[in-house]
Structures are given as C-alpha cells and as structure tokens.
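Before I ask anything, here is the structure I am working with.
A single protein chain has been omitted; all remaining protein chains appear in their positions.
Chains here go by letter, A and B, matching the order in which they are written, and residues are numbered from 1 within each.
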Amino acid sequence: MVSKINQLLTSFGKTVFALLLILWLTPSNLFAQDPPAKEEPTEEAAEAEEPEEADEPEKFSSKMSLSTTQFLGDTVELQGLLRAKMDKSWAAVPNEKVGFFAIGDEDEKALGEVVTNAKGIAKFRISTKAMALNADGYLAFAARFAGNDELEESDGDANILRASMKLTPVKEDSTITISLNVTAPSPEGETPIAEADVVVYVKRMVGRLKVGEGTTDEEGNVDIDFPTDLAGDDLGNLYITAVIEDYEEYGNIAATTIQAWGRPISYEISELPKSLWSPHPPSWMVITFFVLMAAVWGHYAIVLYKLSQLKKAS
Amino acid sequence: MKASISANERLKYFAPQIEKISLGTKAWIAILLLFIVAGGVALYQQIAIGHVVTGMRDNVIWGLYIANFIFFIGISYAGAILSGVLYVFKVPWRRPIVRIAGLVTIAAGLIGPIFILLCIGRFDRMHHLFLYPRLQSPITWDVMAICTYLVGAILYLYLTLIRDFSLYSDAEFLSIPSWKRKLYKTLSLGYKGTEVQKKQLKSATKLLAIVMIPLVVIISSVLSWIFGMTLRPGWHSSIFGPYFVIASILTGVGVIIVIMWTFRRLYNLKEYLTEKHFTYMGFIMLVLAAGYGYFSFSEYLTGWYGSEKWDSEVLSKLFDTSEYGWWFLFSNLFAIVLPIIVVALPKLRKPGPIAFSALLMVLAMWVKRYLIVVPTLETPLLPVQDTRMEYVHYVATWQEWALTFAGIATFLLIFIISSKLVTIVPTSDYIDDEKA
Partner (left out) sequence: MQNSDNTHGNERRDFIKLTVLGAAAAACGSAICSCGKKEEEGKKVKLLSPDGKLVEVDSKHLKPVHKTVGVSNEEARHGIPGRKFVMVIDLAKCGNARKCVTACQKMHHLPEEKEWLQVKLMMDNPESAPYWFPKTCFHCDNPPCVKVCPVDATFKRQDGLVLIDSDRCIGCKFCMAACPYSTRVFNWSEPDLPEEVAGLCYSPETSVPSKVGTVEKCDFCPDMVRAGQLPDCVTACPNGVFYFGDENEDVVSNGEETVRFSQLIKDKSGYRFMEDLGTQPRVWYLPPTDRLFPVERGLDDLPENIKNRFNDVM
C-alpha cells in the first residue's frame, strides 16, 4: 500500500517538476528582466526638431501691447502684454522686464520696470497729476521690451485723453445702487461724457463677475442696480469695479470701491463632522468596534490566565 | 495513570508519523520548496519591476491574489468554526477530525494574509495601517479582525495540543531527538493530568471554542464587506456577509475531507478515520452545499430578475460561454450539485467518492472566488473605452500563478511539517474514553 502511494507521489512529483520547468521557460519570464528602453524617444524627439530649427530666423519676434486704465484722482494703470511668436501663434512671455515711459514733446521719462507674470502681463500704476500733456493734449505712454538673446525687442504706446469716473455707492433699505458720474476735464471745467457703456464687475476667485451695466446720460450719470445676494469675503466685503472699456480716446476708465454688501463666508477651518468620509468615525462605530475587540481580547486574557494557573498547578 | 498506558499504546501506533520522515515525504518537501522558490523569483520580479508584471491594471485592480486571499482565509475560518462547533456540542466523532481542522486553520490563516500583502502596492508602508488607522475602512476592520482571529486560532490549537505535548514528552519509547522532547516538555506547561489542571484546561478550551464561533462569523462577514461596501455590481449585495460565511465553511470542510483522506492513506489511520467520519463530514458538506446553493440562487436570481443595468452586464458575462460561462457552470455544478449527489446517494457515500467530490468542490469554490473578483472589476459603471487589451480583460501572468502555487505549496508544507511535530489524531483525547 505504502509503496503504491510512494509510486503515486513520485509520478506526481515528476509532473510538478515538468510544470515548474514550463513555468520557468515561459517567454515572459525570459524577457521580464530586460530594462525597458527609455532612451529612444528622446533621440527621436530631438531629431524631429532638427530641420525645423535650421529654417527658423535667428531671433523670435515679440509683440508688446500697451493698454491704460484711468482711475479717479489722476491715476493711470499701464498694462503691458508681452508675447512672442511661437509655432505660428502668440505665446505669453513670462519673467521678462518691461520698461514703462512717459513720452513728452521733447523728452521721455522712464517711469519704472516691471517683470511679466505667467500670462506675460506687466502692470504699472502711476499718478499723472504732475504729468504734462503733450502738444495735442494727450497723455503719452510707451512700454518697451529690450529684447534678449532669443527675442527681438518690441514696444507699444498709448495716447489718451484725461477722463475720470466718480463712483458713489448708494444703499437704501433693500436695494443697492451704484451711482456713476463720468467726466473729462476741459477748459470750461469738467464736461460730462455721455453715452458711454459702463459695466460693473465684482472680483471673484478667478476672474470677475459682471453684475450690472448701463449707459451714461447727457450729464455723464448712470445708476446701476447692484445685486444683494452676493457672497463676500469673511467680512462680507466686495471688491467692486465699474469700467468703461476702451472708450474713444480715453482708454479704459474705471472706478473701484470696497463695500461690505456681501454675505460673509466663514474662513474658519472647523472640524469635519463625524462621518464615513471624514477622519472622524461615527460614535456608534467606535463603540461597536471597541466593545467587540474588548470582548474577544478579554476572553483571550481569561484563557491566558487559566493557562498560567495550569502551570502553577504543576 | 492506568489510562495513560492505553494512551501510550495508541501513541506507539502513531509514533512513526512523528519519529521519522519517509523518502516520499522528503521528495514532497523538496518539490514544495521548488514551488516556493519559483514563487520567490516571481516575488522578486514584482518588487524589482513593479506590479506591472502582474495582469492587474487600472480596471481590474485585484486579481488572483485577492481570489487566493478569500480562498485561503475562508478555509482557515472553516477550520476554526468546525473545531469550535464540534467541541462545544461535544460531538462524539469529532476526535480524529479536530486536529486536522486546527492545523488547517493555522496553515491557511497564515497564507491568506500573505496574498493581501502581495496585492498591495507599497508593502513597505504596512505600518501606516497602525500609524494612521481609519476606523471607517473595511480594510481596517479586516486587518484588526484577522490579527485578532489568528491570535485566537493559534491559542485554541495550542490548548488542544497541551495534553498531547505532555504525553509525547513523557513517552520514553518515542525515538525522537532530545530537542524535540524538550520542546514538548516546555510546551506542555507542566501538564500532568491532575484534576485541577484538567478542569482549568477544559474550561479554557471550552471558553475559547465558544468565542471562536461568533468571531469567525463576524470576521468572515467583514471580509465580504470589503466587496459589499462598494458600489459595484455583483459586489454591492446585502447577502454577501452570510454568503461568504457559508462559502468559507463549505470550502474549508472540503479541504478537511481531502486532507482526512490523504492522511488516512498516508499514515494508515483507517481505524481512526473511519467511513463513518467521512459520512458525517459528507453530510455536513451536503448541508453546506445546499445552503450555499440557496444563497447563490437567490443572489443571481434577484440580480437577473431585477435586471438593473449593471447587474445585467455582470450577469451577462457570467452566463456568456464566450466569457465566463463555462467557468460559472463549472463552479456551480461542482460546488453545489456534485457534493449533494455524491453524499445523497448511499452507493457513492464512501470515503473515496466523497473525498474526490470534495476536491472538485474546493476547485470549483476557488473558481467561484475568481468569478466574484474579476468579472465585476471588468464591468465598471462607465464604459472602459481603452484600446489596451490588458486594461480591458484580465489575464493572470506567470508571476501571479507562480505565487499562487507557492501559496498552495506553503500551505501543504506547513501541514507536512506540523504532522511531523504532532499526531494527526489527538492521542490524548482518547484517555477520557478509556477511563469511562
């Protein structure tokens, strides 16, 4: 009987050996240790770029766009947008210096330098109170990029007439209105700017939300209703901007205000509730778990105690 | 010590089992070690190259390893609950079976969790489970449950071994090396069979046996909840708890029957593991297979009848012979129908056929585990829309198979080694009988 079993075992053992051999000789095994070929794509990519390189000019061309926004109190914000031509499209150039200049009739004055952000934008705000108008009555600005090893230089200019927008927030009972008055200085004093389209924005997490619009009347006035159901920051503050965009020869005209008209949003980090998806389990779960564990491990302890008694009894 | 003489006679009968290792056994051990080495190679590759060597990808994120995990840990649970129930209810024919059940519990219980480790992307971070535990996760439940369970199972097996250890260390006729005798002596905790000791040991064993029964039910359900708690068709089912419990016990009973049959022949235990034992175990298998069949039927019937979109998609894969149809048929026929027929027909109700049907049933139950894990994962709620075949359809790689077989080999190896340390039939259990 036993020998029979032994025979059986031996033949089974052979089968197992054969099986093992097959396993080891499987092709996937033979190749499994080969390091994956990583280098090739790099070479290919580099080669692919080569001919393109040869055809391209020594330097990439760049483009500077300058825009202005006038605020109350003779303040102007200059915004330069620096872009470069890449693969037939314009791409923003970050981290490059943009110089801003005030252009006079005979000379020009350097205002300052700003480095472009990730979107290729450099902003610069100045007071124009002391600035002289040029012969034609304009405020003249320029933004320049000096170029570098890879990019050609470029510049942009802007000539604007002075204008200002006065913003008066009006809150009555349950309605909120933004009263605006847009004027331009003239020898006869302030003259109203009529039929200008004004848009009111509120600053949001990303971008700005348009909350109202209107057109100025002959007096340069417009009242724009403001929504009452907006959320503000933790104090309920709203950052409101009224803008007339690129109007005639005035560039952008804007006015801003901060009002606590919004619903305050709590910035406090409170503990998450006890729930399945928070770090804190529901109480019943904790209780059940520990009761069960205590019950079982308690019994183990009793058994171990009994075992120790057993040893003592000997 | 009148009774112990008789017990010693019995021990003499079993002695060859623990005294020497036959050539056949040595060959077996060598083969098993080879399998384990093959698994080691696969494991090395998995660690060195990454889990990319497995067939698992972003849709089928769990594969053979998890199927093996459920399979082994289920077998282990069955061993524990069976020995517990048999002990608590003082079933008279339990004696030659409880030791096997106990060993199955430990061997399978140690292998199962290894498969979980194989499936985890960063097992170098396992300590995070204890550093940052989240009680809401079924994995936390399972980790705690398995740790708790293994401690209990080892303790329980030990309790049932103390009297045997005492017997072995005192039996001077046993030709065993002195280290082995010393080991037995230490492990016997100085048990000499005094009334006090008997009482203490008995109450401790009984207490633990009672604890093990509900413990197994709970942890087996916890295992099922890893699947049941997800929003996946084929998994998100309220009967998964009891379904897993009964499937586990059924599989484990099958494994125990197969091992009974093997040792009966290997160590010539016909007098102890009689036909009656196979018949009784067969009856247990029949009842469990029927119960399992009932759960399977209600699970698939409700899914098929309700025919919700995703349930239907998974079921259509299980019923489709070009997908999992044949495997599905195999798993149901051989895990449910075959055991019932073999045990129900008196002509077939013999150790051989019962053991053979148990073996097929165990295989079918393994397939069933695969069918629980893989088809559901191949059926995500959103269309896969991927041209990479390995992301659409899971095919286990040789590394996964090698580790699977290494797991089975380790299970058998633990069993063989254990059978060289303790007798397969708990010798000392017969002392009480002689006295009475």
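Convention: a residue touches a chain if its C-beta (ideal position, glycine included) is under 8 Å from a C-beta of that chain, and two chains touch if they have at least 3 such contacts.
Computed from a prediction, not measured in an experiment: that's the story for all the values here.
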Absent-chain contact - pick from A:73, A:94, A:137 or A:298: A:94
Option from B:29, B:88 or B:139 whose C-beta touches the chain left out: B:139
Residue in contact with the excluded chain [from B:175, B:230 or B:321]: B:230
Interface residues of chain A (partner: the chain not displayed): 36, 38, 41-42, 45-46, 48-50, 53, 60, 84, 86-87, 91, 93-95, 118, 149-151, 204-210, 230-231, 233-234, 265-270, 272, 276-279
Positions on chain B where the hidden chain makes contact: 49-52, 56-59, 61-62, 119-123, 125-126, 128-129, 131-134, 136-140, 143, 226, 229-232, 377, 380-388
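We take it that only the chains that are shown with their structure count from here on.
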For chain A paired with chain B, centre-to-centre distance based on mean C-alpha positions, whole Å: 56
Partner chain B, residues of chain A touching it in the complex: 1-2, 5-6, 9-10, 13, 16-17, 20, 23-24, 26, 28-29, 32-33, 276-277, 279, 281-282, 285-286, 289, 292-293, 296-297, 299-300, 302-304, 306-307, 309-311, 313-314
Complex contact set, residues of chain B against chain A: 22-24, 27-28, 31, 34-35, 38, 45, 48-49, 53, 134-136, 141, 144, 148, 151-152, 155, 159, 162, 189-192, 194, 196-197, 200-201, 203-204, 207-208, 211, 215, 218, 265-266, 268, 397-399, 401-402
